[in-house]
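All protein chains but one are shown at their positions in the complex.
Letters A and B mark the chains in the order given here, with residues in each chain numbered from 1 onward.
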Amino acid sequence: MRIKTTVATAALAATLMGTAASAETLRYAFQGTLNQLDPYTLNETFTLGSHGNVYEGLTRRAPDLTIEPALAESWEVVEPNRWRFHLRKGVKFHNGNDFTADDVVFSAERVRSEGSDLTSRIGADVKVEKVDDHTVDFILPGPNPILHYEWDTWYIMDKEWTEANNAVKVTSASDTTPNHAALNANGTGSFKVVSHEAGVKTVFEKNENWWDKPKGNIDRVEFTPIGSDATRVAALLSGELDMVYPIPVQDIKRVNDNAGTKALTGPELRTIFLGFDQKRDELLYSSVKGKNPFKDVRVRKAFYQAIDINAISDKVMRGLSTPSALLISPFQYSRSDEFERYPYDPEAAKALLAEAGYGDGFSVGMDCPNDRYVNDEAICQAVASFLARVGIKVDLNAQPKAQYFAKVLASNGYDTSFYLLGWTPGSFDSWNVLHNITGCRDDKGKGGPFNLGGYCNPKVDELSAQILVENDPVKRDELIAQAFTIIHDDVSHIPLHQQGLAWGVSDKVEVAQRADNQFHFRWVVKN
Amino acid sequence: MLAFTIRRLVQAILVMLVVALISFTLFRFVGDPVNQMVGVETTPEQREALRERLGLNDPMLTQFGRFIINAAQFDFGTSYQFRQPVAELIGRRLPATLELSIVSAIFALFVGIPMGVYTGLHRDSILSKLFLSISLIGISLPTFFIGILLIFLFSVTLQWLPSFGRGDVVQLGWWSTGLLTWGGIKALILPAITLGLFQMTLIMRLVRSEMLEVIRTDYIKFARARGLRQRSVNFRHALKNTLVPVITITGLQLGSIIAFAIITETVFQWPGMGLLFLQSVQNVDIPIMAAYLMLIAFLFVTINLIVDLLYFQVDPRLRAERATH
Partner (left out) sequence: MPIATGEEAKEPVPAGPVPRGMLARILDSDILHSFLRSKVTIASAIVTLVFFIGAAFAPWIAPHNPFDLASISILDARVPPIGMDYHDPRFLLGTDDQGRDVFSGILYGARISLAVGFLSVLFAGVVGVLLGLIAGYVGGKVDAIIMRIAEVQLTFPAILIALLVDGVARALFGNLDRERFAFWILVFSIALSFWVQFARTVRGSTLVERNKEYVQAARLIGIPPFLIMVRHVLPNVIGPVLVIATINLGLAIITEATLSFLGVGIPPTQPSLGTLVRIGNDFLFSGEWWIAMFPGCALAVLVLAVNLLGDWLRDALNPKLR
């Protein structure tokens, strides 16, 4: 159960380790806000990454994303259904409390309680038992080779502190009084929160009593959210900030050309793809009435071949994307290179459409977010322009993510005919994709909740069920390959690319860029 | 007078109620707040339960009643995205917006009035034409574009002024001010100019046209005939007469400056109410949106009320008007 990983582009200046002569302050900005400090309220990359500087899980991930021991020194599968974690001794929370097995048991309950957004970290039917002060057992209903894959973001909270501050219940939006844990933090991590004003500024300070040695030399961190792309880039170029992310792809050159700043780019794990409504008998938004053209694999393949992915990569993404044949990043599935995209061929696309009886083309409404993924709206516009050339008229409905997700997700009955979506499997594993994106679903979303178009092939579901419990990595990869082959043949979706990460960094600092786009202070070196 | 005041007060309260109703009902349509409050992994059942707990399933009228009663006690609920009381959040952001708005209003007045006076007195001079043309840029380009151009010039190219935020802020009780530190003042310059440019143009043009008219009135001609010095006539007599409408307009415009700060605050990442509001719109954070609208409405209604009452005192025509009913 090794996962293939990538080494982030940024190297660390090993020579500078531990030479913290003067107090170094890191000033950085991100596009979005850090809304609250309670580690269980929002399952979102940036929030989890920020919390990861203050809190720690039983495991953690290195810059190349390999799983490392953190609050657990080691773990073993004592019986197929029983995992034992040996906890690190001598670890203290920021307020001085000792870290013990009670905290783990408590956190396991809290993360699964009502109001938590991370309930999937530990299944509801998993039993958590304290063996002694520094040993905890997890008893599973069945084998699960990827149990701890997402535990680097299941952060351990201090039982005593949380109870004393009346914050056992996860902050709920219906609460009228603010929850202590939402405004304050008490973790074991390498940094402490000094002050936090949501949406304005958050200040962190080095935790001198951290159990591990930080690889960087930062003593203080000031975080500001800057929503406007131009302002964020300007703040870096003018030297006001040491690091900003993300930077728009068009500004990478400018940031590199500017004296004193550079752009760090690398592949991200998120895959961007297009999906079709294949469930309804008539599309909600289309000129075709009485039938659903997307039920015909030839139409789906025609759409696929009409799109020039290399032009999108060159012109829209400016080279900062990797065209993909699969719905998962090659870094997360070792046999990705066996798959190839259907070639760009507008003539073949026209022929396929004619063969399917749509020689004159048709119109279809397309849903697209405009502030969620890198250049999402521009990608949709380019897709619309490519499809126009094979006779498909796309009515583009690009909206901010709030309205977009409200429209297309299960809660609104999957109100879409043709859409663009991005997906990162949180577990770094193919099963997550096979379940969420291509698993058969009912109208309410039971099955594959993010299979917006309702693609369904029982053979894929069958394979997916086997993959979930298969412990042998080689056999497992073979099953996954079979499932992905069916999906590719069915053209269930049109995978577009893995978008790239682009961070803007001052020449004075060196950072570790993780492919999951999390930013950790403990690796930052400022000269 | 008392009857008039009471009538206007009742009307003001009615206006506030209508605004409350509008902001309340309209925002119900903007999007599903539950989608914003939870991550992607939350099941439909959990979403439904949350909706129930938030009272989003209650009848509209019940929800509105609850909203009004709480609003009257300055309780606008808890922000969906920050999970903090809205009144507290807005209270913390208020100083930033007020400082920005007032400074840009002062900028608009102190630059706009002299330019208006000059262009009014020297109607056909080259400099007047130049002032008029330059000032027109203030209403010929969208605010966001002016802001970006200023950042490009003064922050990125010249590196004189900060491109975002408030700089160093000093806390005076609950009020946070950037006016006491050099860094704070520097951070204020670009946003204040961006925001004030539009009002400056208005004031300049208003002063100019007032001056043009006043100068032609009999008593100014008389003052001139009496042999008073030109400067004295211009400033003691003419300007004084133009100032009343100018001040009134600036007062009335203050509310719209605060509302317009939404754009400026977004461009400069100024941590004020406008930025908070726009973030809330993007995240469908209804409690913040509703509270913000109520606050803006309250400001407008109050200013309007004061202006009306003053006019009633000052302008005899209005009183005569009422008497004819």
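Operating definition for what follows: contacts are C-beta pairs under 8 Å (C-beta built on N, C-alpha and C of every residue); 3 or more make two chains touch, one makes a residue touch a chain.
Predicted model only: the values in this text are computed from it and were never measured.
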item: Full-complex contact with the absent chain, from B:L56, B:L98, B:I139 or B:I189; value: B:I139
item: Omitted-chain contact residue, chosen from A:K201, A:R254, A:R280 or A:K444; value: A:R254
item: Sole residue of A:A70, A:L264, A:V316 or A:A515 that reaches the chain not shown, by the stated touch rule; value: A:V316
item: Missing-chain contacts mapped onto chain A; value: 229-230, 233-234, 237, 248, 250-251, 253-254, 285, 308, 311-312, 315-316, 365, 367, 370, 377-378, 381-382, 384-389, 393-398, 400, 403, 407, 415
item: For chain B, residues in touch with the removed chain; value: 11, 14-15, 18-19, 22, 26-27, 29-31, 129, 132-133, 136-137, 139-145, 148, 152, 156, 202, 205-206, 209-210, 212-213, 216, 245, 248-249, 252-253, 255-256, 259-260, 262-263, 266, 278, 281, 293, 296-297, 300-301, 304, 317, 321, 324-325
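Criterion: only the chains that are shown with their structure count from here on.
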item: Distance from chain B to chain A - Cα centre to Cα centre, in angstrom; value: 40
item: Sites on chain A touched by chain B in the complex; value: 29, 33, 35-36, 38, 41-44, 114, 117-120, 171-179, 182-183, 197-201, 224-228, 230-232, 234-235, 237-240, 371, 400-403, 405-406, 409-412, 444-445, 449-450
item: Residues of chain B touching chain A in the complex; value: 30-32, 34-44, 47, 49-50, 53-55, 75, 77-78, 80-85, 89, 92-93, 148, 151-152, 155-156, 159, 162-165, 266-269, 271, 275-276, 279, 282-284
